[in-house]
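Note that this complex is displayed minus one protein chain, with the remaining chains in position.
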Amino acid sequence: MALTTVAEHKTEYLEILSADGTFDASLAPDLSKEKLLEMYTVMTQIRVFDERAIKLQRQGRLGTYPQILGQEVTQCIPALCLEPKDWILPTYRGQGSYFARGMQMRYSLMYWGGDDRGVNYPKDNNDLMFSIPVGAHMTQAMGLAWGEKLKGTKNVAVCWIGDGASSKGDFHEAMTFAGVHKLGLIMFIENNGWAISLSREQQCASETLAQKGHGYGAHSIQVDGNDALAVHKAVSEAVARGRNGEGPTVIEAMTYRMSNHTTADDASRYRSNEEVEEWKKKDPLDRFRKHLLKTEVLDDDAVEKIQKEAEEYVAGEVKAYEAFDKPNPLNMFSNNSEKAPWHVIEQRAELEEILKEKQSRNEIPELPAAEGRFP
Amino acid sequence: MALTTVAEHKTEYLEILSADGTFDASLAPDLSKEKLLEMYTVMTQIRVFDERAIKLQRQGRLGTYPQILGQEVTQCIPALCLEPKDWILPTYRGQGSYFARGMQMRYSLMYWGGDDRGVNYPKDNNDLMFSIPVGAHMTQAMGLAWGEKLKGTKNVAVCWIGDGASSKGDFHEAMTFAGVHKLGLIMFIENNGWAISLSREQQCASETLAQKGHGYGAHSIQVDGNDALAVHKAVSEAVARGRNGEGPTVIEAMTYRMSNHTTADDASRYRSNEEVEEWKKKDPLDRFRKHLLKTEVLDDDAVEKIQKEAEEYVAGEVKAYEAFDKPNPLNMFSNNSEKAPWHVIEQRAELEEILKEKQSRNEIPELPAAEGRFP
Amino acid sequence: MKNFLQGINEGLRQAMEADDKVILLGEDIGKNGGVFRVTDGLQKQFGDQRVFDTPLAELGIAGAAVGMALTGLRPVAEIQFSGFSPPILDQVICHFGRMRNRTGGRNTLPLVVRLPQGGLIHAPEHHSEAPEAYFCHTPGIKVVMPSTPEDAKGLMIAAIEDPDPVIYFEPKRLYRLIKGEIPEEKYSTPLGKCRIAREGTDCTVITWGAMVHTSLKAAAELEKEGVSIEIIDLRTLTPLDIDGVLASVKKTGRAVVAHEAPNTGSWAAEVSSLIHERAFDVLKAPVQRVGSWDIRQPLFKTEHFYIPDAHRVVRGVNKTLSRDKAAA
Partner (left out) sequence: MKNFLQGINEGLRQAMEADDKVILLGEDIGKNGGVFRVTDGLQKQFGDQRVFDTPLAELGIAGAAVGMALTGLRPVAEIQFSGFSPPILDQVICHFGRMRNRTGGRNTLPLVVRLPQGGLIHAPEHHSEAPEAYFCHTPGIKVVMPSTPEDAKGLMIAAIEDPDPVIYFEPKRLYRLIKGEIPEEKYSTPLGKCRIAREGTDCTVITWGAMVHTSLKAAAELEKEGVSIEIIDLRTLTPLDIDGVLASVKKTGRAVVAHEAPNTGSWAAEVSSLIHERAFDVLKAPVQRVGSWDIRQPLFKTEHFYIPDAHRVVRGVNKTLSRDKAAA
């Protein structure tokens, strides 16, 4: 035959708990009541956090902040499918992912408040600092999965990226290596419809982003990203495959960035309010709450209690954030390398001298002790 | 439905003239006798050139040289599907592509002989210098197609890459832009089975390289790369789509690198002789010749004549190559920018002084006049 | 009075009006007008076939610009922050400055890359870098960085009209901070020519971008101490205006190079070396460099102790002066 089919690929979309409340029990993951409660609680907490962070930014108590609203599922749920020794590589928007793994919110605030001490993950977790250059963590995630494979562990690496990031060449190279070496890499695309002002349609001409995975021999699936159960299922299956040596998975989770890109952005310049309103109806938290109420995992009192506790918790974290000493500028010199080279030692001494000069002229206040390792 | 199919893709393989001589007339492109003869003649010439170039290299009359043997179809035939104002971006191995567009072979020799004057394409062609950094021309080709679109021409850009190059992130970014803007970009993958010592299987885990195109909304097809008619057809159709504003095409042409990677390589270190022998049976030139004999486009006398003329032509080109003056070292300063900056002017003056010193000490011979624009 | 950002915008607009081969491309530059609004209104005026919002892929942007330039267009590409410019270095190093020479003058690249540069805008990590040295070391390209609204416009027009690749750094903290008169008509500020930002007699401070303004503050402080510094705003980093620099240094006998990048291996090293090589006999003290520390740039709470402030420029100047005293 002169024209033969040499490859065929199907890309599927998984939805378990639809926006309209339909629930496909046949596909639902088997999750304990505790797990379901944990999922709901964490997402509630992160939503409260997000609201609070935006207020802090407006009041000048926080720097530029990338909002989460609408992406509670895509941020938190994958993190809840993992073991501490699995690697997570969230995006800059991924405060929810870190929180779901146990990082205290005060540190998220600290980082976005412009203080490097805000990078502070639970000691025993394999949580990696995100990359502000979009997508530069993808090849690192591949290397992590590769390293774990070589060390003989079953740990996987989950790499969150945006629809925008999926256009970076890093995606291609990371997936190529991961495919060839059958690495436990889960490339989790939070397709929230926008990359700042660029719509998904302008980002790429393919029908789905998930289908890109086929180009690397990866398992590929699209899921409803506002459906906690679908995301849990897709990620858990990908993790199982990863642990099993069956190679990488691309998951495209369909969600929506309900807020501006960051507090420095004004989305009304480039997208319609109707679109936003449409997506409000698909809210991930509302949907999950209704389901838990319906299935009697929760009742109204419990909902209220979780909400209230979340607010108290976040308020406490904000207090803790604001109670930190100002950072000593000398901190910047700590932990740059195992042993600082001579010119950096000289430079730190110069800054020390400058700080003393400025203090003697009352231009800056007393400073707390410098933190971190030096030289 | 909870698990729905959202995208389906089929990757097809086109073969018209098989290795065993089977010919599928129903698919064959409608080519004139002159065109068929041209195709055969050009490929014969480039094979003779390749043999000759290797000998020159062995004799120290040429630098490192990347062999062509086995890739006559993939190099020459796409170039013969184009208009002069279409852009071609071959690889470093693509002497055949430039030659098919009319560049004199003497210049290929000159370039691989270490002389920059070897970059000398027919004046009215849109032939672009290849990129030695593998794959860096892919985004350029996309930009060319984009530029032509904006200028309102129908010119397309054909970008040759190897199976190895298809792993570079450049592929991803070039295709992403080309898909979104429906550019007349033809990404022509010469899959010759090897990237130096890396086999196709080690390069990427996908069944085909062609299927990568689906990730960008591109038309995608795999063809027998040793089948002149299939390649002609696939490229011509892609060009037509490109001119028509229907967007990019990825063509994966299955061929084989019959020689070492370059004259500096020893392929016996990493691949078996059996594999090479298998591919000998699929030789693109033999196959095409047999077909032309069978269909009486050629007879034995004509074959012999074409071969003899090719040998004479190549011999003439070698002579012309060796008749060039040695380059004046000052040439390197020409054409670096429209107007040389002061420090480069100083540096050129210094080299001039050095050359005079060396001449006065008889360390170097008399030099021809410097060529090119300066300052 | 217009601000620095308006200078760039006006330069782009007038260049686009004058030549419809001028095309803009970059992330969020169209509908959104750029995250800093530098390109505000341009897509509206020129349409979406002259001003393109691209996918999130910097290498793609650079390669697209190369390809477009090869077809005779004059692309102006924006990389949203210069901290995200490393992915384009492959095109910059391997192709931008080499295309003309390696094709024997046949193919040229009349393109501009805009790179918002520098810190102190309270931005997140990686949004405050000063990577000019990576570009300046690369043969075949020009690198410019204005410090006034007037030059912002004139250098933009000159960059676009230049037949070779130009990297146009925009010290982003000046966008709204610095105001000044901008001539209405289309004009170009010559590439390769520095500007005396302030005349003085005791020491020359050679600087560029936002550090010009930091140096002006230092000058005011120093004046109180009776020290008069001359400030040279390089405007074009490469090719450097060697005559302009040397003329000033020969007058003052002392020089400080002030800039925002990590100091080691920075463009200040080149400027310092050139001055020593060419004005050694008139130098009363070695040229001092005042740059950022050779460590990762910290987040914004302590960023102003990382990037040199006026006080550090003053210290640099005083160091050249004290050296002299010691020697005398």
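So that you can tell them apart, the chains are marked A, B and C in the order they are listed, and the count of residues begins at 1 in each.
One rule holds in what follows: a residue touches a chain if its C-beta (ideal position, glycine included) is under 8 Å from a C-beta of that chain, and two chains touch if they have at least 3 such contacts.
Given the structure is predicted, the values throughout are model-derived calculations rather than measurements.
Asks: Can you pull out the displayed chains that the omitted chain is in contact with?
Replies: Output: missing chain touches A, B, C.
Asks: Which residue among C:F52, C:W208, C:W267 or C:F300 touches the omitted chain?
Replies: Of the listed residues, the one touching the omitted chain is C:W267.
Asks: Which one, A:D50, A:E72, A:E148 or A:E237, makes contact with the chain that was left out?
Replies: Answering carefully, the residue with contact to the hidden chain is A:E148.
Asks: Pick out which of B:G96, B:G113, B:G143 or B:G217 touches the chain that's been left out of the picture.
Replies: Only one of B:G96, B:G113, B:G143 or B:G217 touches the chain omitted from view, namely B:G113.
Asks: Pick out which of B:Q71, B:S108, B:T176 or B:Q203 touches the chain that's been left out of the picture.
Replies: Considering the complete complex, B:Q203 is the one touching the chain left out.
Asks: On chain B, where is the contact patch with the chain that was removed from view?
Replies: Within chain B, the residues that touch the unshown chain are 63-64, 92, 111-116, 118, 132-135, 162, 164-165, 167-169, 195-198, 202-204, 264-265, 269-270, 326-327, 329, 331-333, 336, 341, 343-344, 347-348, 351, 354-355, 357-358.
Asks: Which chain A residues would touch the chain omitted from the figure, given the whole complex?
Replies: Against the missing chain, chain A presents residues 87, 116-117, 119-121, 128-129, 131, 133, 136, 138-148, 150-151, 157, 169-170, 172-174, 176-177, 180, 332, 334-338, 341-343, 372-373.
Asks: What does the interface between chain C and the hidden chain look like in terms of residue numbers?
Replies: So the residues of chain C touching the missing chain come out as 83, 86-87, 89-90, 92-94, 97-98, 101-102, 125-126, 131, 133-134, 136-140, 238, 261-262, 264-270, 272-273, 276-278, 280-281, 283, 285-289, 293-296, 323, 327.
As a working rule, only the chains that are shown with their structure count from here on.
Asks: Going by average Cα coordinates, which chain is farthest removed from chain B?
Replies: Measuring from the centre of chain B, the most distant chain centre belongs to A.
Asks: Centre to centre, by mean C-alpha position, how many angstrom separate chain A and chain B?
Replies: Inter-chain centre distance comes to 44 Å.
Asks: Give the residues of chain C that touch two or more other chains, as numbers and ranges in rising order.
Replies: 54-55, 57, 59-60
Asks: Could you list which residues of chain B touch at least two other chains?
Replies: Only 169-170, 172-173, 176, 180 qualify.
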